[in-house]
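Take a look at chain A:
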Amino acid sequence: MTLLAFARGPALQAALLIMIAGIFWRLAGIFLLPPRAQHAAPRHSLAGRIGGGALMIVSRFIPHHTFWPRVAMSVVLSTTFHLGLAIILLGGAPHILLIHQVTGLTWPGLPKGLIVISSGLTLASMIVLLIRRITHPVLRMLSTVDDYLSWLLVFLPVLTGILLAGETIGGYGTLLALHILSVELMMVWLPFGKLMHGALVFAGRWGMGMNFARKGAAT
Partner candidate 1 sequence: MDDRETMTETLCAMLARRGFGRRSLLQFAIAMTSSLALPPSVAPVMAANLAKAKRRSVIWLSFQECTGCLETLLRSSSPTIDSLIFDFISLDYQEALMAAAGDAAERTLREAVAANKGQYLLAIDGSIPIKDGGVYSLTGGRSNVEMLAEIATNARAVLAIGTCAAYGGIPKAYPNPTGAVGVDDLVSGKPIVNIPGCPPVPEVLSGVLVHFISFGRLPDLDDRKRPLAYFGTTIHDQCYRRPFYDQGKFAKSFDDAGARQGWCLFELGCKGPTTHNACASLKWNGGASFPIESGHGCLGCSEPDFWDAGGFYTPLAGGSPPGWRNAGIAAAVGVAAGAAAALAARGRAASARHKAGPSPEETP
Partner candidate 2 sequence: MTDFTYLPDEGLVDALIMEIADLLRRLIEHGEAGSTVLLRLPLSPSRLTLDHCLGQGEIAVLLDAAGRSTIRETSFPGVWWTTHADDTGRVIAMLIEVAFVPHIVRADIDDVARGCQRLPGATNAARRARRTVA
């Protein structure tokens, strides 16, 4: 079996199944935990609490103005690379093709040049963030294997993807196999490390927003 056939066949199946099982394991494990007993009466109705949950998902995207001088750089860089990833994944024609194969949904893709620019910005911002993590004494102290591995497993797909789209370095077949395999590695790691924030951040903000609304705190 060639590397490409392995990447598009058994490896894809195994990675997807592990990721799905892992995500459901984490979500079920969290949502089925016993809720903390709330003894005070809620300040808002259920509708108000739901609204609070929804509002917090959105409001936490923008840091409070008090913190802005300290966090501006990392917020701008993180937003850049997250937006870049979204543009690449949802606007890139080959990715839309894959989604179409699995779900039947399709939509027009973005011009290739725009995807290449997004990839470049994503890679650049990720590199700057890594340098920051390594050079900042507190961040370095807090960083674990999870942090670096998660960074690497997101960086590699974007890097192999831009090389593949450029079609200048390396053979197409080899680069395609490496790109798909790097995505599969990321999928396998996703449920077990901090990449899981992709699913949890919304649930977490929602839960916190509902809780704050219950207590009458600002969201």
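Selection criteria: all candidates are chains of the complex that A comes from, given by their letters.
Following the convention adopted for this analysis, a residue touches a chain if its C-beta (ideal position, glycine included) is under 8 Å from a C-beta of that chain, and two chains touch if they have at least 3 such contacts; residues count from 1.
Just so we're clear, the structure is a prediction, and the values are computed from it rather than from any experiment.
Touching chain A in this complex, out of the candidates 1 or 2, is candidate 1. Listed in rising order, the residues of chain A touching candidate 1 in the complex are 1-2, 4-5, 7-9, 12-13, 16-18, 20-34, 39, 93-95, 97-98, 101-102, 109, 111-112, 171-173, 176, 180.
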